[in-house]
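Below is one structure; the comments refer to it alone.
Of the protein chains in this complex, one is absent; all others appear in place.
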Amino acid sequence: MIKIVVGPDDFDIGVETQQVAGQGGGAIASFVGQVRDDGNLASLELEHYPAMTQKALRQIAETALSEWALHAVTIVHRVGKLAVGDNIVLVVTGSDHRGAAIESCSFIMDRLKTVAPFWKKETGTDGTTKWIEERESDVAASEKWQK
Amino acid sequence: MIKIVVGPDDFDIGVETQQVAGQGGGAIASFVGQVRDDGNLASLELEHYPAMTQKALRQIAETALSEWALHAVTIVHRVGKLAVGDNIVLVVTGSDHRGAAIESCSFIMDRLKTVAPFWKKETGTDGTTKWIEERESDVAASEKWQK
Amino acid sequence: MTGSLNIIYFAWVRERLGIDQEQIALADGIETIGDIVAMLSDRGADYADIFSDVGKLRFALDQDYGLPATPIGAARELAIFPPVTGG
Partner (left out) sequence: MTGSLNIIYFAWVRERLGIDQEQIALADGIETIGDIVAMLSDRGADYADIFSDVGKLRFALDQDYGLPATPIGAARELAIFPPVTGG
């Protein structure tokens, strides 16, 4: 079962993991990404490409389901204006085996970071704005899954 | 910050991940292991070595903290009688970077499986009991972290 | 090949252009994503600044990633944006 949610609303990791666990298995891995305080960040604006986002996330989830023995994949990604400490992204995977659950969760995050059409714009405490740039480490993390 | 809980009580992944997130970072990985229904399992009894369990789990958490840049590690492991679908174990790690969070979560689970003094005894739907045996795949998963 | 294509911009590309989309006519000789980008780049100095370095841009044709060499074919929407930074 694949569940993809993209929108402004916050998520509840308890509810989402329980839903994935309910699909069977017994091994549930999850990852939460939050707005990190780098010392002078006031807020973060997440823009996306609505017509493509669902499609891109679904393709990532389907690839995960074809590569690992999973019962369920949930991806939630927020858009709009977020504050320091707010949730941004949640990935939950359910499997019979912890290795499959954890690895596929890691794969989904790495792919999402380099493929899903989201862009972050930071507003600093001094009022200046800045579009976040792609990080080489994210590109490398995503490429390591290519065989 | 290290938090270790061993006891009969269930845990709340929402509460535990929030606590880890509150220690800073922005990348929170978690793993939940539940009692898996293999078709004829009635219940599971988890025995442990109380004097050693806390110590063994703390050592694993400390190793994780020394190997990865983490803000917090939480390990919760239940003991006593559990039913199919019940939570057994929770590991939550918090870091600035998702790689560190996910890898250390995986490391802690692999180590816990082969080092922490817990033993599982299954009672089948036909009333027979059986001590679970060590799995080669768990030993291999644990050994792959040795450098 | 003639027809029209909707071009849609995101993030700093959108901000610097001041528009989020435009409809363009596909003149003869415009076959690939690269041809479109060259055409945009030729509009003036501001456009050249944004579009001359394709390495800084990513492209999606009808919501699938494409490269400068990817043919437009019968696609209806070309998105041009910086490398993604979600998650």
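A few notes on this one:
We just call them A, B and C in the order they show up, numbering each chain from 1.
Quick note on the criterion: a residue touches a chain if its C-beta (ideal position, glycine included) is under 8 Å from a C-beta of that chain, and two chains touch if they have at least 3 such contacts.
The structure presented is a predicted model; accordingly, all values stated were derived computationally and were not measured.
One chain is not depicted; across the entire complex it touches B.
Taking the complete complex into account, residues 33, 46-49, 51-52, 55-56, 77, 88-89, 109, 112-121, 131-134 of subunit B touch the chain not shown.
FYI, only the chains that are shown with their structure count from here on.
Here the spacing of subunit B and subunit C, counted between their Cα centres, is 49 Å. Chain centres here are Cα averages; for subunit A and subunit B they lie 23 Å apart.
Counting partner chains per residue, subunit B shows two or more touched chains at residues 98.
Multi-chain contact residues of subunit C (touching two or more other chains): 87.
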